[in-house]
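I have a structure here, written as structure tokens, and I will follow up with some questions on it.
And now, chain A:
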Amino acid sequence: MRIKTLEISVGLFMLAGIVSLAVLAFNVSGLAISSGQNSYTIYAAFQNIGGLTKRSKVTVAGVTIGRVTDIRLDKDRFAGVVKMEIESEFDSFTTDSTAAILTAGLLGEKYIGIVPGADEEYLKDGSSISDTQSAMVLEDLIGQFLFNKVNN
Partner candidate 1 sequence: MADKIDNIIEIRNLCFRRGERVIFDNADFDIPRGKVTAIMGPSGCGKTTLLRLIGGQIKPDSGTILFDGQDLLSLTRKELYELRRTKMGMLFQSGALFTNLSVFENVAFPLREHTNLPEAMIRDIVLIKLQAVGLRGARDLMPNELSGGMNRRAALARTIAMDPEMIMYDEPFAGQDPIGMGVLTKLIRLLNQSLGLTNIVVSHDIHETASITDKIYVIAQGKVVGQGAPSRLMEDESELVQQFMKGLPDGPIAFHYPAQDYYDDMMGSVDS
Partner candidate 2 sequence: MIERLRMLGRAGLHILEVLGRSAIFVMHSLCGVPNFRKGGQLLMEQLFAVGVLSLPIIVVSGLFIGMVLSLQGYTILVKFAAEQSVGQMLSLSLVRELGPVVTALLFAGRAGSSLTAEIGLMKATEQLTSMEMLGVDPLRYVIAPRLLAGFICMPILMIIFNVVGIWGGYIVAVDWLDIYEGSFWANMQSATSFDEDVMNGIIKSIVFAFVISWIAVFQGYDAEPTSEGIGRATTKTVVYASLAVLGLDFILTAIMFGDF
């Protein structure tokens, strides 16, 4: 009998561990079961990426449809080239869509918002968005404000 309670308590201990792992996976880190879906890659070049990082969100109308997976410097154009993975089900972005780097809230993290265009061709795996809007940089804003002030 003593051995039985021992084995039961060890079993409960293991079970608690497994359940906790599941909680950590799903509730804490938001692991979606549907992750591992197919995705396709598109690129966009920005004059200034601001505080955009890898794993930042890519959204359309505020809804997350993908993630930033890589950021590189294009040495010829001196622009920041951002590589994005978009979920395959969202495949109807035209080639004249625009991508802008936006801020979530006042202190929030940066993310990319895509506004769809009206062209006939769609973006495919490997294509680039040409119409981009860089991140707002505080210094530029202040500079612009002062410049306007002086002019007036």
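Going forward, a residue touches a chain if its C-beta (ideal position, glycine included) is under 8 Å from a C-beta of that chain, and two chains touch if they have at least 3 such contacts; residues count from 1.
As a selection rule, all candidates are chains of the complex that A comes from, given by their letters.
Since the structure is predicted, the reported quantities are computational estimates derived from the model, not experimental observations.
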item	value
Of 1 or 2, the one touching chain A somewhere in this complex	2
Residues of chain A touching candidate 2 in the complex	3, 6-7, 9-10, 12-14, 16-17, 20-21, 23-25, 27-31, 55, 57, 106-107
